[in-house]
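Inspection log for the structure reproduced underneath, given as structure tokens.
A protein chain is absent from this complex, but the other protein chains hold their places.
Per-chain numbering from 1; labels A, B and C assigned in written order.
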Amino acid sequence: MAQLTYREAVARGIAQEMRRDERVVLVGEDVAGAGGVFKTTAGLLEEFGHDRVVDTPIAEQAILGAAMGAAMTGLRPIAEIMFSDFFAVCWDIVVNEIAKMRYMTNGQVTMPLVIKSGNGGGLRMGAQHSQAVENWAMAVPGLKVVTPSTPEDVVGLMAAAVRSDDPVLFFEHKGLYALKGEVPDGEIVHELGKARIRRPGRDATVVALGLMVGRTLAAADMLAQEGIDVEVIDVQSLVPLDTQTILGSISRTSRLFTVEENPRLLGWGAEIVSIAAEECFWDLDMPCRRITTPHIPLPSADSLEDSVLPSVDRIVQEIRKGVNT
Amino acid sequence: MAQLTYREAVARGIAQEMRRDERVVLVGEDVAGAGGVFKTTAGLLEEFGHDRVVDTPIAEQAILGAAMGAAMTGLRPIAEIMFSDFFAVCWDIVVNEIAKMRYMTNGQVTMPLVIKSGNGGGLRMGAQHSQAVENWAMAVPGLKVVTPSTPEDVVGLMAAAVRSDDPVLFFEHKGLYALKGEVPDGEIVHELGKARIRRPGRDATVVALGLMVGRTLAAADMLAQEGIDVEVIDVQSLVPLDTQTILGSISRTSRLFTVEENPRLLGWGAEIVSIAAEECFWDLDMPCRRITTPHIPLPSADSLEDSVLPSVDRIVQEIRKGVNT
Amino acid sequence: MSNPLARHRYGEHAAVLPPAVDTTVTTVPGGDVPDEIRLALYRRLEELRQFEKRAYDLFMQQLVKGTSHLSLGMEAISAGFGAAMRADDYTLATYRGHAHTLSRGVPMTPVLAELLGRGNGLMAGKGGSMHLTSIEHGVLGCYAIIGAHLCVANGAAWSAKIRKSGQVTVCFFGDGTTNIGAFHEALNYAAVFSLPVVFVCENNGYMEYTPIGDITAVPRPAADRAAAYGLEPICVDGNDVDVMYQTARAALQHAREGGGPVLVEAITYRHGGHSRADPGKYRSSAEVAAWMDYDPLTIYRRRLLQLGIPDDELDRIRDAVRANVDLATEEAKAGPLPDLSSAMTDLWADGGSEWRN
Partner (left out) sequence: MSNPLARHRYGEHAAVLPPAVDTTVTTVPGGDVPDEIRLALYRRLEELRQFEKRAYDLFMQQLVKGTSHLSLGMEAISAGFGAAMRADDYTLATYRGHAHTLSRGVPMTPVLAELLGRGNGLMAGKGGSMHLTSIEHGVLGCYAIIGAHLCVANGAAWSAKIRKSGQVTVCFFGDGTTNIGAFHEALNYAAVFSLPVVFVCENNGYMEYTPIGDITAVPRPAADRAAAYGLEPICVDGNDVDVMYQTARAALQHAREGGGPVLVEAITYRHGGHSRADPGKYRSSAEVAAWMDYDPLTIYRRRLLQLGIPDDELDRIRDAVRANVDLATEEAKAGPLPDLSSAMTDLWADGGSEWRN
């Protein structure tokens, strides 16, 4: 058992898989020599060498195209898109090529690749370096989408992503890189498509992702002191989505909240609320509520950014208000 | 009053605005000499000349960048992205630049531009030329999003889009280009952000967009024969969203269906259902239902494509099933 | 080549002339091609030509739905490459990819059936005319959005390099494609990593309905950019299949031996419009006529006759091909419609499309 940061866990997960399978290669801007701008790939060049850990030009389409072509012909690449905001410069390769290739070819092609990316806000980086864009990916058939919230999950989900024969978008929350946590020794492999109940509770189901998981747990502790006992689900994997765990929880609590970092419209919470409104409508005791960033880009000043991302206080207030209506 | 096709209405709407305001310019691939690959810009070069109607290289980022820079400095450009699937090659300019610029600069910049694009399926064009991607745009703060469903609305909404000081993504449904309809003479200008009740009804609210409006109306006729009287709302504008009309309708009918062409997860219907589940939960009599394409890319063969896009029959069945539970 | 950036009224640009007339085209000597290869090249040209004509007829009969882009007039490029490639080399092409797919030995029936949306189609009707793929034959796909596949080609080449397999990746694209960002990213990337990839620009003078010279800053859209990636400018006669075969051999050898990427510009012309919706009226009839005279099949047949190959041997090949095309047409038409349940298969590697538990 070791204490690792979330950032170190990324490198550990990749190293675990690169040791196991020499078809696994890593490619991206400054991922090799510099060990990544977020230091999530530190040490990999030293261990696996320049053939398997590759620094590229600033050319996200070329990077993901290379990963895709390699995945189609026998490798299992991991590509880094430094900030998830930059998916927009290579979105064609992701959504029109990588996601659709297997389907269009009627299964002739498999696409075992992982795209890892620093995601999310709270670091005062402004509107072009702070977005949480899991919902962009969730809307595209053919992509698997995960966001771990703890160091252990980083390792386990990275391993699962690398072993998946389908393309996985692996979102690392930049605001969690410094987070420390216990990580068991030895090989760790989780299963894709499992949500985790981080805190059981009876009064409401609160589904959160990434940075919002910790805030929601903190909010749950505060609410507990008021006698409101909420169940906190870390959804972790948006595709595949563990609807059993989520719907099961709602059937027990009768109340649904989502806590999302992304702007409001068509955040991933909209899918979860819609599923609930379709499939467990009769279980619901009260309106569902999505706690989100308003539908705006993120401002850069710390005071402004803090005022719009869901905070522990806001989560407490909204749940309290919701449960008491 | 003239009979115009939807395709002709696009050119008419643009011409109306170009005549009125010489700052309006049009730019895109083959939009000038050829009048557009869908012939939606036929005649404009002849009337307005090469300075205002410009054929470009295949360079969607350059096209939208040019439109953006021009909008920031006094012009009111209309840019064409030929197929909306190609938004993926220039998504950065749309979502990270055009959408965020005014906000990031605290209002120093306005962005009066329109991006028109052929959208949607049913033409056997395969997975890369058939997508309905309004939901991609709806998820991004700073973009207005419209899809007209009749020739008259094409003219009126195009005029509104051009006159808007905010960026508008104008989705033209490729499957409707040949549709004919009455278009009043003279200037037509609609208001952005209004949904239309195409058919009043008491038993359920059915919200549709684009190609699905006609199919939903046809389904409504069939349901009427069975005594099920549904209200059909053509949402038209996803941003701004006319929640008053939609929630007002639900408060009368107590039942909500959406009919969407896009793949299932995080289609625009998820936002509407979520809003209903939050804001008019107590009005709802039964589970909401989204009628969508399954979460897959579109196959190209006609039989397969027809089997996955929501058909009149499927709409009828799902509404009947929903209303009768 | 028409003068780039010359301003003119639409449809009144300078004519795009065949290589024989255009002195900027380097004509690689086409000699030294063994007879049996020449006959194979001739057969391939006939196949591509007759297949595309049949595809056109089937459109006209409304049997091919959606859109489709033919290589009529441009067959020598893919034929030359196909003959020079190793069986395990990779091909990537565009929405205009029937010829490139057939040139790797993919049988006609599944290709035609795919165009007709049948269950016996190459991708069982899920891809369509623009996305022909046959992994078994090294055809890693046809790509319908401009630019992406140049980047994907690098990936196949990278993998071959890591696997030390000696495979070369050949990536075909059009003149119009040289102006999109992905072209630039792919070429620089390939050069930086010295990847075994051959980029083949089929310069048919037009980007859809716009003369390439009108929207490109240099006269030769690919060759004049080669230096920007440290590559040799190569511009050849794309209508001469011997030239294309020799060019392909040299390029493949260079890439296979570790010399890094090659960028080839092949000058050619499409006989018809861009896609089935397009009558191609933006081209002067003199221009079209000049190119019809410089048709790859006509000039090749003439050459073979000059080289002493008997007329009736060529006729026999042509007729055999016709019989094949007829048979493929029958088999394709007789194919069943796809099983509707197949729409829900093979999104994921597990064979299904489930996104939830």
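FYI, contacts are C-beta pairs under 8 Å (C-beta built on N, C-alpha and C of every residue); 3 or more make two chains touch, one makes a residue touch a chain.
Bear in mind the structure is a predicted one, so any value in this text is a computation, not a measurement.
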{"item": "Residue among B:A62, B:A218, B:M286 or B:V312 that touches the chain left out of view", "value": "B:A62"}
{"item": "Contact partner of the left-out chain, one of B:V10, B:I78 or B:L241", "value": "B:L241"}
{"item": "Touch with the omitted chain, as defined above, among B:T105, B:S251 or B:Q317", "value": "B:T105"}
{"item": "Which of A:E22, A:E191 or A:D302 contacts the chain that the document leaves out", "value": "A:D302"}
{"item": "Contact footprint on chain C, counting only the chain that is left out", "value": "4-5, 147, 179-185, 187-189, 191-192, 194, 214-218, 224-225, 227-231"}
{"item": "Absent chain, residues of chain B that touch it", "value": "25, 51-52, 54, 56-57, 59, 61-75, 77, 92-93, 96-97, 101-112, 141-142, 164-166, 193, 239-244"}
{"item": "Residues belonging to chain A that touch the chain removed from view", "value": "29-30, 32-34, 37, 45, 50, 55-61, 85-86, 88-89, 123-129, 264-265, 294-297, 299-304, 307-308"}
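Note that only the chains that are shown with their structure count from here on.
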{"item": "Identifier of the chain whose CA centre is least distant from the whole-structure CA centre", "value": "B"}
{"item": "Chain separated most widely from chain A, comparing mean CA positions", "value": "C"}
{"item": "Centre-of-Cα separation between chain B and chain A, whole angstrom", "value": "30"}
{"item": "Chain B and chain C, separation of their C-alpha mean positions in angstrom", "value": "35"}
{"item": "Rounded Å distance, chain A centre to chain C centre (Cα mean)", "value": "40"}
{"item": "Chain C, residues touching no fewer than two other chains", "value": "126-127, 131, 143, 145, 147-148, 181-182, 342, 347, 353, 355"}
{"item": "Interface hub residues of chain A, defined as touching at least two other chains", "value": "92, 96, 103-104, 141-142, 239"}
